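The other protein chains are all here in position, but one chain of the complex has been omitted.
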Amino acid sequence: MLKDIQNQKDWRNIDIDRVGIADIVYPVVVKDRSKGKQHTIATISMGVNLPHNFKGTHMSRFVELIHKHRENISIDSIGEILHEMRDSLNAEESQIRLSFKYFAERKAPVSGQISLMDYGCDFFACLSGSGKDLVITVNVPVLSLCPCSKEISDYGAHNQRSIVKISVRASKLVWIEELIEYAEKSASSPIYALLKREDEKFVTERSYENPTFVEDIVRNITELLNSDNRIEWFEVSSTNMESIHNHNAWAVITKDKRQGMK
Amino acid sequence: MLKDIQNQKDWRNIDIDRVGIADIVYPVVVKDRSKGKQHTIATISMGVNLPHNFKGTHMSRFVELIHKHRENISIDSIGEILHEMRDSLNAEESQIRLSFKYFAERKAPVSGQISLMDYGCDFFACLSGSGKDLVITVNVPVLSLCPCSKEISDYGAHNQRSIVKISVRASKLVWIEELIEYAEKSASSPIYALLKREDEKFVTERSYENPTFVEDIVRNITELLNSDNRIEWFEVSSTNMESIHNHNAWAVITKDKRQGMK
Amino acid sequence: MLKDIQNQKDWRNIDIDRVGIADIVYPVVVKDRSKGKQHTIATISMGVNLPHNFKGTHMSRFVELIHKHRENISIDSIGEILHEMRDSLNAEESQIRLSFKYFAERKAPVSGQISLMDYGCDFFACLSGSGKDLVITVNVPVLSLCPCSKEISDYGAHNQRSIVKISVRASKLVWIEELIEYAEKSASSPIYALLKREDEKFVTERSYENPTFVEDIVRNITELLNSDNRIEWFEVSSTNMESIHNHNAWAVITKDKRQGMK
Partner (left out) sequence: MLKDIQNQKDWRNIDIDRVGIADIVYPVVVKDRSKGKQHTIATISMGVNLPHNFKGTHMSRFVELIHKHRENISIDSIGEILHEMRDSLNAEESQIRLSFKYFAERKAPVSGQISLMDYGCDFFACLSGSGKDLVITVNVPVLSLCPCSKEISDYGAHNQRSIVKISVRASKLVWIEELIEYAEKSASSPIYALLKREDEKFVTERSYENPTFVEDIVRNITELLNSDNRIEWFEVSSTNMESIHNHNAWAVITKDKRQGMK
């Protein structure tokens, strides 16, 4: 029988916080609010704690767990994966991060034409002595139009694609689609994969009527998340790919509602 | 003495077009039109042909050449590197690609404030039986404002950062700065690292007065390159990071002036 | 009615080679040799030529075509997309590039455990006066073990993950899986997402018994592609992420069999 080196003793007396696999790419099926399920591809990292007296962990078991659960990734199944990881690796703590594209149908505002928009999402979950922790993140591309540029210029206003990032811890289910809507409502305009000429006119005018600084976007979303009682903690940022610069404008607000106002 | 495996015979009768090193990162000094020289960092790939009867090439010699020439990278020294590569590797053909950031001072249009803009550049050079070939590429971020959006909307117009890419083969020295100017002249406006409020007004209005489709940008640059007699061949593209979409608009024109109009 | 700016005349007398959309991300379904079909996500660029007398193309039509064909992407449907693109944009030439992850089951060599490996693939197709052109590319991660290091060292040999890239033009259907097998056969060993201890022993020993330079890998694949009569043209490269360096070793062979031996 082959020797199990990983199971040998280690004498350095040093606990390892997390050890596991990183950046494995796997096809997965996630829940979709409107269609039940959605096929996507996740980049996954998983790890457990390793007590000081063990030399190594058993990396192949992480892959077995991903392979087993790949056709049913949800908040619920992530809880199961965390427990199974802890059991199969003899650990006290377990952790998983899944980053994936989530697609949602968007209807062009005038023509009504349907297309799919891609949103970068991330589930980060841990299981430890203090229970389970889950952070859901969604990245939403939106349009921002600069209020200063509009005000000081005789005509026009610089505008650009911005990436809004919302991370939440919640006491009840929050759909990815709900966070997308919070982001889209808070910018100068949503953006779309498919716009006909009448839609382009609409989006251009709506964004000009509704200028937003990067500061406005994060404050608008903060107001929405503050009044959503399911949300216990959040971090919201916006990165505006400024059309007049080769760098970005950026703002972030973090808030733990469980602790009262920060 | 250690055996030279690379120098052994190979029996498969297959020539290799290029073999060498890829993606080594090295600090280099390049020529700067206004300051004489500029410190930057290059990602470098180098290779030679390998005749069918040799088993392998000697990879360390590429690194020695880069180390030797790192403080003087220019069109001239690249010619020397190509010759030395051929000699030290006993090859008939040699090739090098250096990709680096080039910085140039830009003056804000009203306040006159100075800042530095970064431009992604690329030197791609080959030496073979048919002589030396050199392609210089520069990526220039600019502002594009959509003529259609302006025309059909009661106010405003979507605009965005665009990346113009110009590659040229030339019969005489062409400065990176000259290609940057061709790109900036051909878009709705140049962009800057540093703009004060009066500059922002100027850039906003100038771009609104000067709308350009992605098609216009590549055509405008083509006109400039057509009338520059040093340019023998070019490829010009623009990628517009559309503020109303999560994807880009893109156009490309390639032309070999040595062959007459394409 | 809104004015069609794109349809207006242009007076610069400059044809545009390609104009369209770049880097749209869309969920697609591709053919799978063993399961019939596979859900994946593609990054897509599409374009047409634009004659000199037209000011612009109609970008939304590209997205409509992708949306329409998204659930059936194959060599056949790509041909249809190229024709529909040409028709709906009134162009003579059309082009599409789809880059996507393709997953295939791999069986660990001793334990027989099943897991999925991800392979970066690319379909690049053009339609023009000279007919349809299609290049299929697959990137295959493999293990390479250095013959020189093995020969000169008293024990051990440096080895690393390498990315083999095979692009082909073919007269008949070639499956992605077949190109993957060509790459895996030509390196020191295939690699896997999931290996148990007995598999790790097998892979370690097999790669030590079968050392390959980056030159050997591309030559071995060239032999296989040379003797496959369906292949009309190919380019094969390998990029070895050398464990003893922070840069890569790299080799490439291109061959057009239609023209006889290069």
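Every chain is named by a letter (A, B and C) in the order it is written, and numbering of its residues begins at 1.
Everything below uses one rule, namely that a residue touches a chain if its C-beta (ideal position, glycine included) is under 8 Å from a C-beta of that chain, and two chains touch if they have at least 3 such contacts.
As the structure is a computational prediction, the values presented were derived from the model and not from experiment.
Here the missing chain is touched by one residue of C:Asn49, C:Gln113, C:Asn159 or C:Ser186, and it is C:Asn159. The omitted chain makes contact with just one of the residues B:Ile24, B:Met46 or B:Cys121: B:Ile24.
When you scan A:Val25, A:Ile75 or A:Val135 for touch with the missing chain, the hit is A:Val25. Annotation: of A:Leu50, A:Leu179 or A:Ile231, A:Leu50 touches the absent chain (contact as defined above).
Along chain A, the points of touch with the absent chain fall at residues 2-3, 5-6, 10, 12, 14-25, 45, 47, 50, 55-57, 59, 147-148, 151-152, 213-216, 218-220, 222-223, 239, 245-254, 262. Residues touching the missing chain, restricted to chain C, are 117-118, 141, 143, 145-146, 148-149, 152-161, 189, 191-193, 195, 197, 200-201, 203-205, 207-208, 241-247 (touch as defined at the top). Residues of chain B that touch the chain left out of the display are 2, 4, 24-27, 38-41, 60, 63-64, 67, 70, 101, 103, 113-116, 118, 193-198, 201.
Definition applied: only the chains that are shown with their structure count from here on.
Both chain A and chain C derive from one sequence, and where they touch, over half of the residue numbers involved are common to the two copies. Taking the mean of all protein Cα atoms as the centre, the chain whose own Cα mean lies nearest is C. With centres set at the average Cα position, the gap from chain A to chain B is 35 Å. Chain A and chain C have Cα centroids separated by 29 Å. Within chain B, the positions touching two or more other chains are listed as 148, 152, 245-247.
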